[in-house]
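Sharing a structure with you now.
One chain of protein is taken out of this complex; the other chains stay put.
Let's look at subunit A:
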Amino acid sequence: MATAPEALLAEAASDDGLVARPPSRARVTLRRFLAHPTAVAGLAVVALLFVLAFAGPHLTRWSYSDIDYTALRSGPSARHWWGTNRIGQDVFAQTVRGLQKSLIIGLLVGVAATAGAATVGACAGYFGGWTDRLLTFVTDLLLIFPSFLVISVVSPRLKGGGWLVFALLLALFGWMITARVVRSMAISLREREFVRAARYMAVGPLRIIARHIVPNVASFLIIDATIAVGSAVMSETALSYFGFGVQPPDVSLGTLIADGTGAAITYPWMFFFAAGLLVVFVLAVNLVGDGLRDAIDPTSARRRPGRRRAR
């Protein structure tokens, strides 16, 4: 079965009077992504998590910092849906609050670090010469920079919305290795004929990077970004443990998991809701990444299966 837009397009294109806009890559990619059921499911799950994270606090009368002295370590009940922790805080309220932080930190770090890596790597590889030398120097410098030290110095000065800056700091120290890989891929792409063809057609260098270089390293970038999402959530935890990043009484999924680990067997609700949401989150991001990769790579095996038969 040809999908509806395809059939329409074919019709419109064969009709001389009615000029159809030739489908651009963005539309073709979107169509292929939407035809990928697991990817759409992943996207839906991520969306639901956001809804949960931002609508959740309004659903319960507990706030994440409230302490219910009448219910310490009580299991899930009508009063405390997901139970309470050691000092009587509502686990549901805390988890959704933590989810807010972790979703944003994870996605922001994943996307920002990968975008930075792609830009720096592709520019260094494509332009070569002193651009390459300069960018490689910066990359290497950041690579040997004691990121932990920098974050620990900077984060205590950030009050309130500081955790956003904290996410950017994490991103700042998370792109270098990817950038180096992208750079070497770009160097080999630069010599490919289709890039050369674009150059001879007067396509500008930045457009070449955006249209030809980056899409051709996209598979790698997407895998890298999905891994970065998960690891950002975890490194935030590690840093929070040392007192940077998200500070008590504020919470993130990471700090909740860290706190609940010891009680995982005895009081499972303190641990499993946070851990479960993190797993769901990372899984969903992976599904989206998979779908995006297949949508961008036209040769991937899991193409829309109906198409071959249709034509």
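One rule holds for everything that comes next: a residue touches a chain if its C-beta (ideal position, glycine included) is under 8 Å from a C-beta of that chain, and two chains touch if they have at least 3 such contacts; residues count from 1.
Keep this in mind: contacts and distances are computed from a predicted model.
Not shown: a single chain whose UniProt protein name, out of "NAD(P)H dehydrogenase subunit CD", "DMSO reductase anchor subunit", "Peptide/nickel transport system ATP-binding protein" or "Fe(2+) transporter FeoB", is "Peptide/nickel transport system ATP-binding protein".
For the chain missing from the display, the contacting residue among A:L134, A:A197, A:A238 or A:V279 is A:A197, taking the whole complex into account. Listed for subunit A, the residues touching the missing chain in the whole complex are 6, 9-10, 13-14, 19-25, 28, 192-194, 196-198, 200-204, 207, 211-212, 215-216, 218, 296-299.
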